[in-house]
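A short write-up of the structure that comes next.
All protein chains but one are shown at their positions in the complex.
So that you can tell them apart, the chains are marked A and B in the order they are listed, and the count of residues begins at 1 in each.
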Amino acid sequence: MERPRHQGMAKNTYMRWRLPLVCLLWEVAMIVLFGVFVRFGPEADAHWEEEKRKMNLTSDIENDFYFRYPSFQDVHVMIFVGFGFLMMFLKRYGFGAVGFNFLLAAFGIQWALLMQGWFHSFKNGKILIGVENLINADFCVGSVCIAFGAILGKTSPIQLLIMTLFQVTLFAVNEYILLNLLHIKDAGGSMTIHTFGAYFGLTVTRILYRPNLEQSKDKQGSVYHSDLFAMIGTLYLWMYWPSFNSAISEHGDAQHRAAINTYCSLAACVLTTVAFSSMLQKKGKLDMVHIQNATLAGGVAVGTSAEMMLTPYGSLIVGFICGIVSTVGYVYLTPFLESRLHIQDTCGIHNLHAMPGLIGGIVGAITAAAATEDVYGKEGFIKAFDFTGPYQARTPSVQGGFQAAGIVVSLLMAFAGGALVGAILKLPFWGDAAAENCFEDDVYWEVPEDEESDVYHMHNPDKPASP
Amino acid sequence: MERPRHQGMAKNTYMRWRLPLVCLLWEVAMIVLFGVFVRFGPEADAHWEEEKRKMNLTSDIENDFYFRYPSFQDVHVMIFVGFGFLMMFLKRYGFGAVGFNFLLAAFGIQWALLMQGWFHSFKNGKILIGVENLINADFCVGSVCIAFGAILGKTSPIQLLIMTLFQVTLFAVNEYILLNLLHIKDAGGSMTIHTFGAYFGLTVTRILYRPNLEQSKDKQGSVYHSDLFAMIGTLYLWMYWPSFNSAISEHGDAQHRAAINTYCSLAACVLTTVAFSSMLQKKGKLDMVHIQNATLAGGVAVGTSAEMMLTPYGSLIVGFICGIVSTVGYVYLTPFLESRLHIQDTCGIHNLHAMPGLIGGIVGAITAAAATEDVYGKEGFIKAFDFTGPYQARTPSVQGGFQAAGIVVSLLMAFAGGALVGAILKLPFWGDAAAENCFEDDVYWEVPEDEESDVYHMHNPDKPASP
Partner (left out) sequence: MERPRHQGMAKNTYMRWRLPLVCLLWEVAMIVLFGVFVRFGPEADAHWEEEKRKMNLTSDIENDFYFRYPSFQDVHVMIFVGFGFLMMFLKRYGFGAVGFNFLLAAFGIQWALLMQGWFHSFKNGKILIGVENLINADFCVGSVCIAFGAILGKTSPIQLLIMTLFQVTLFAVNEYILLNLLHIKDAGGSMTIHTFGAYFGLTVTRILYRPNLEQSKDKQGSVYHSDLFAMIGTLYLWMYWPSFNSAISEHGDAQHRAAINTYCSLAACVLTTVAFSSMLQKKGKLDMVHIQNATLAGGVAVGTSAEMMLTPYGSLIVGFICGIVSTVGYVYLTPFLESRLHIQDTCGIHNLHAMPGLIGGIVGAITAAAATEDVYGKEGFIKAFDFTGPYQARTPSVQGGFQAAGIVVSLLMAFAGGALVGAILKLPFWGDAAAENCFEDDVYWEVPEDEESDVYHMHNPDKPASP
């Protein structure tokens, strides 16, 4: 009853020693580095009672845990279920989508705790972590999940782990430049997460260009059920995006405002996505690819500005535009990128993360430049942009300029980093599959010999039907 | 390889210009109205620091965001994943169930923010919004999702958007009459959401009665996987219902109590649903339709009383009864409604929302009428029913009478509103499908040409099998 396997694989995808070796060595490295560097921050340490007195806090509820933990869990769901299931639309790559996303994210959050910790939470030779570090680690890994979307189905798990290692490193450097050196705001990561992650991934997939990918064309589509699974990912991303954009904002009004702005932007985005999905299709029918992806662009595009006084109607406008841009991108740009620029973008991250990310950076720069003491209040103005210490004299328009510079820096880091990592991943010994075996779980997974796959073969004249 | 499409559609379901036009025009209208009216409330505005001083708050944790945001996210999941997936049980209407629910809810929450805002959050010419408004908008849309359940598979997306526009409007009016004019309590919406939404939807589907619907009978059932997808919806509704019923209750004990009562009622409801599902079936087997739906009736039926001193055992009794009523309804009432009253109720909302909603209203009236200062405490009594200002002298039994009046008002609004909207939706140019094409995603969606659909056709003698 054993079903005939693909014959004559051109490439060696045997993972037995390579994958375990990478996983085990890297995890041991994590343990050693955590042992040397990572300790509990004051709000998670058993000395908290003393700390509370020092900080003049009267109640345990003032622990940052209670301000951020619900948002953290929402973000956590977005990374693991949101991205994992969104990428499940391919008919025979569900295990790879959710499983490899799980693997790279589980490694990535550990490495991100270290990298971001060295830059932002380093004190007396130790990285002191709390719930905000967990959120930031998830955010950082989010940018890797985005890049994964571009190369989905075409890379081995080892390549994904290598990409994660490098991308997390570069993310942390880029984030440090933006947040600390340029002193800009990007709480929802339009620039640091989406612009950086997407252009990084697009550069990688450009360098890994596979000229014969049409050999696996039949596997690049969806089936009815895989589209429904993907909608789980879409909806969890959509619903929890207000938590994403507000998770690390300042306590109080900023978190509150970021959630409202994101809620509004996402709602508007759904309407224009549906409108253009129907309009751009000859028969006027809706395309699931658009509903699954372009509806989320509104969340990406208020990533920088959601915690600012963007206002609900400003958010609606941003969402309105992004639903259109993203859907149009799926219809016209993705095929163009593939045929002309040789950028094979499996999930269309250019439409969901790259363009909306850029828009998000620009909207953030404009919103910052337009800020006035009148709108924010005297205290609110200083608090919103942290115009304190060395930045006391910074004006909104200067802040807007720095925000814009942040976009450019993120782009440069993405292109340079993506080129470097792409070149490394192109080395011939990482175990990626041949073009005809792309988008197929069979290569790296034990796949159950189920009826459906029999059906699949029944209708596939190249392969013998099961008895 | 193009699979032959349905021939000879009697009706024009071409959406290419109509649907985009409605979506774009309405979204532009939203932007204009938000621009004129909607601003951040004091707890989401950057002037919050000044506000805090005015309100004598010492910590950011006192911001309403931290009292309600976790519940808001749970409610959000119920609306988009809960309702969206619950309606996915039909074998070939998964895209429509989750996709149209997504569309109408995304539009509905914007319009609800305005409508409810004008009634409840209007100050100096502006609607000031915060997290409680987001929850209320989701609640309002919940009533539309319920009505959608009655007409699922039989209407075009344009019809759904039109219904949403009207239903949200009427919901806000009804809610204003109940909460402000009658001054009654209905935090979990037994009357405003469930009774109103369900009888509204049933009236609409009555007016849209399709005599030839048995032509699509083969598509009105479920398949194995669609039932499992539907269980995702069921469980998220079931698990998060305590958040639903407590989301907008008063801070402190009322939220706490509402969650406990709902938890208890839902648990009891599962047991009686299973009991009657098995008992009413000749072979004693369980029916997934009951498990997916009747188990939720307990949450509906404590919607009004959960925040009152219903007590845990009172909640168990309500849940006990509703599991029975709802399951019996599925077995006996739904077929009767269809054959005798010409009410075609796709999801059986009469059993899940209408009857339990009525019970919920009655239980709420009784619980209010039975309230004593002894049980609630002097302060708790006033706080629970807001017996302040002009309502200072209201007694529990009077309150119970007003609560009962609320049921009647909700019913009248539902019948009148449903009749009006049904008549509008009956107009011949909204693009609904012919009876033989109902419950079929193919009409409004690009459906992947997958193996399963080949199988589907294999067993469908009317249509040629794919080559």
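Convention: a residue touches a chain if its C-beta (ideal position, glycine included) is under 8 Å from a C-beta of that chain, and two chains touch if they have at least 3 such contacts.
This structure is a prediction, so every number in the text was calculated from the model and none was measured.
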item	value
Residue, one of B:Val173, B:Val274 or B:Ile424, that touches the chain absent here	B:Val274
From A:Tyr66, A:Phe119 or A:Tyr209, residue that would touch the chain that is not displayed	A:Tyr66
Hidden partner chain, touching residue among B:Arg16, B:Arg210 or B:Lys383	B:Lys383
On chain A, residues whose C-beta touches the chain left out of the figure	14-17, 19-21, 23-24, 26-28, 30-31, 34-35, 38-40, 43-50, 52, 59-61, 63-66, 69-70, 73, 76-77, 80-81, 84, 88, 94-95, 98-99, 102-103, 106-107, 109-110, 113, 129-131, 134, 157, 225, 229, 232, 444-448, 450-455, 466
On chain B, residues whose C-beta touches the chain left out of the figure	61-62, 66-67, 70-71, 74, 91, 221-225, 227-228, 231-232, 235-236, 238-240, 242-243, 251-257, 259-260, 263-264, 266-268, 270-272, 274-276, 278-279, 281-288, 291, 295, 309, 311-313, 316-317, 320, 375-377, 379-381, 383-384, 452, 455-456, 458-459
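What we mean here is this: only the chains that are shown with their structure count from here on.
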item	value
Euclidean distance of C-alpha centroids - chain A vs chain B, Å	32
